[in-house]
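Rather than the whole complex, this shows some of its chains in their spots.
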Amino acid sequence: MPLVRIDVNVGRSPEQLGGISAAIHGAILAVYGIPERDLFHILTEHPLGQLRAQDAGLGFERTDGVVMIQIFTQGGRDQAAKSALFDRISSELAAVSVDGADVFIGYVENGPGDWSFGFGRAQYVTGEIAVPAS
Amino acid sequence: MPLVRIDVNVGRSPEQLGGISAAIHGAILAVYGIPERDLFHILTEHPLGQLRAQDAGLGFERTDGVVMIQIFTQGGRDQAAKSALFDRISSELAAVSVDGADVFIGYVENGPGDWSFGFGRAQYVTGEIAVPAS
């Protein structure tokens, strides 16, 4: 973990999609200090019209370049850490031409025992890998 | 938020899909009283066979018209509110020709600080927008 779901509209090249994934991972690495290979992304492209993301009343418009990000990870990090992550994701995505207005993020927490990275083992519980500090 | 994932089988027109999204949003607006532009939907169409939703033992059959809905939103609302939302979603979907037997809903809670609506800011925490009353 984190497991990150990334939903975008069709129209970007594989290289651009890879850049978005790398930008999000870079932000998580930088702010949360997790291992580099702690990388789990599910990217889904959608035909136009199937992603709807308005502004929640903030007063801006998004484009078809919207990137909807859902992060599932262990609880325990405080708001300062989460807010720093959101900020860094936005700035890393800006570097790959995703406008700040097009970055939507939702975050869902669980626990270390809620993950199995392979072979049906809960590796944070067995101690095979260390739980990242919160 | 809420962020709503809507998974359906292929076969509906864009207009029908838009009607389903609008029905779900209308239900959330009516029951939860959130701002109209607090709209975040991710709709995914699937080839037949990739959505499986049985009846949990209740004794009914679904059709290929099944609409699988997953709602991610802040915690705090009580069961009466959630139950009213489920009921309203079903009745609004009935108005766009989705049978009650085809409406499946799961609900996952987080907190106000778990959302960024754009620009990498956690706007419920910064105070840029008010947290909807629970």
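In order of appearance the chains are A and B, and numbering begins at 1 in each one.
The criterion applied here is as follows: a residue touches a chain if its C-beta (ideal position, glycine included) is under 8 Å from a C-beta of that chain, and two chains touch if they have at least 3 such contacts.
Small disclaimer: the values here were computed from a predicted structure and weren't measured.
For this complex of identical protein chains, the structure file gives a whole-complex count of 3 copies, while the figure shows 2.
Convention: only the chains that are shown with their structure count from here on.
For the pair chain A and chain B, the distance between mean C-alpha positions equals 21 Å. Listing the residues of chain B that touch chain A in their complex gives 1, 3, 14, 17-18, 21, 35, 37-45, 72, 108, 110, 113-123, 125, 128-129.
On the chain A side of its complex with chain B, the touching residues are 7, 44, 46, 49-58, 60, 62, 68, 70, 79, 82-83, 86-91, 100-109.
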